[in-house]
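Removed: one protein chain of the complex. Kept in place: all other protein chains.
Moving on, here comes chain A:
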């Protein structure tokens, strides 16, 4: 997956939780939960949606790392090249 595709997948997953998200306004290294006012329920729903769309298993440890946009892109692009 290219970084652009990864961003698009993240956007699509985020929109299911917070439909008003404009990803271009989000600092890639900021905590998404703060930037987008996601509570823990929203954040779990987002990572579950990302797992569903990507077909990747998102473990508890992964979830910790998915708190920023940059980390999400990294997770998706890297995972595919390894398998």
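General remarks:
One rule holds in what follows: a residue touches a chain if its C-beta (ideal position, glycine included) is under 8 Å from a C-beta of that chain, and two chains touch if they have at least 3 such contacts; residues count from 1.
Simple rule for what comes next: contacts and distances are computed from a predicted model.
For the chain that does not appear here, its UniProt entry gives the protein name "acetate--CoA ligase", which is one of "acetate--CoA ligase", "ABC transporter permease", "RNA polymerase sigma-70 factor (ECF subfamily)" or "Imidazolonepropionase".
Listed by residue number, the positions of chain A touching the unshown chain are 15, 18-20, 31, 33, 37, 39-45, 60-61, 64.
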